[in-house]
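Presenting subunit A:
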Amino acid sequence: MNEEEKIQQELLKNFAFLENKIKIQRVRRIFIEVPLEKFFAVFDYAVKNLGVSMLSALSGLDEGENFSFIYHLALANGIMLNFKTGVAKNAPLLKTVTGYFPSAEIYERELADLLGVEVIGLKKGKRYPLPDNWPEGQYPLRKGWKKEALNKQEDKKNA
Partner candidate 1 sequence: MLKALFNILIFPGFLFLIIFGLAAEFYDRKIYARFQNRVGPPWFQPFADFVKLVAKENIIPEQADAYVFKLVPVFALTSVVTAFFYIPLWKTGALYSFNGDMIVVLYLLTIPTVALFLAGWYSCSVYSTLGAMRSLTQLFAYEIPLLTSILASALLANTWSLSKITVFYSLHPGLWAFNLLGFIISVVTLMGKLEKGPFDIPEAETEIVAGSLTEYSGKLLALFRLTIDIEMIVGASLLAAVFLPFGLTLHPAIGFILFLLKVLLIVSIISLFRTVLARLRIDQMVNFCWKYIAPLAFLQVLINLIVKWTLVR
Partner candidate 2 sequence: MHDNMEIPVGPQHPALKEPASFRLSLSGEKIMQASVRLGYNHRGIEKACEERTYIQDLYLIERICGICSHAHSTAFAQAVEEIAGVNLPKRAAYIRTLVGELERIHSHLLWLGVAGHEIGFDTLLMYTWADREIVMDILANVTGNRVNYGINSLGGVRRDISPEQVRQIAKAMDALEERTKYYIELASVETTLINRLSGVGVMSKKDVLRLGTVGPTARASGVARDVRKDDPYAAYAEINFNVVTDNHNDIYGRTIVRLGELMESFNIIRQVIKNLPDGPIAVKVARKIPSGEAVSRYEAPRGEDLHYVKANGTESPERVKVRAPTLANIQSVAFMLEDRYLADMPIVVAAIDPCFSCTDRSIAIKDAEGKGKKKKIVDWESLRLHGIEWYSKQGIDFTALNKRFKR
C-alpha cells in the first residue's frame, strides 16, 4: 500500500461518509469532496494528523448554483490534499481557516472580493485585490459577470 492509499484508508476509517468521495488522481494528488456541514471536522483532523506542512492555496469556483472551494494542503512528503467543499450561491457564507493557517487571510480576502463570499471570522483589514473604490456588489470572478456592468455604473454616476 502506498502513501496515498494509506491516507485514503485513514480518512475512511475516521469518516465513513467519505466513501467514494476520495479520489487519488495520480501519484501525490488526492482530491477529497466533503459537504460543508462536515467539512471542518475533516479539515481539522487532516491538519492535525496527516502531517500537513502548509496551506498552499485556496481556490474558489463558481459552479452555477454553488460556489466550490478547494483547500490545497501540501504535506511534507510532497503529497497534495485537495479538500473540496461547496456552498449555495444565494447564501455564500464560509468559516475562516486563519486559525489553522494565518496565511489563509489573503486567500480568503480574494474570495470575498472576487466571488463575493462572506468569510466569517476574518478579522477587519484592507481589501485585496480590488481597488478601494470598487463598486459594491460587483464580483468579477462570478460566471455571469461582464466588465460592461462596471461601465453602466460609471455612466449612472456621471449622469
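The rule we apply is simple: contacts are C-beta pairs under 8 Å (C-beta built on N, C-alpha and C of every residue); 3 or more make two chains touch, one makes a residue touch a chain; residues count from 1.
In picking the candidates, the idea was that all candidates are chains of the complex that A comes from, given by their letters.
Remember, predicted model here, so these are calculated numbers, not experimental data.
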Next item on the list: Please find, within this complex, the candidate from 1 or 2 that touches subunit A.
Entry: 2
Item checked: Residues on subunit A engaged by candidate 2 in the complex (per definition of touch) -> 25-26, 28-29, 31, 53-57, 59-62, 70, 72, 74, 76-78, 80, 82, 101-103, 105-107, 114, 125-131, 133-134, 140-141, 145, 147, 150, 154
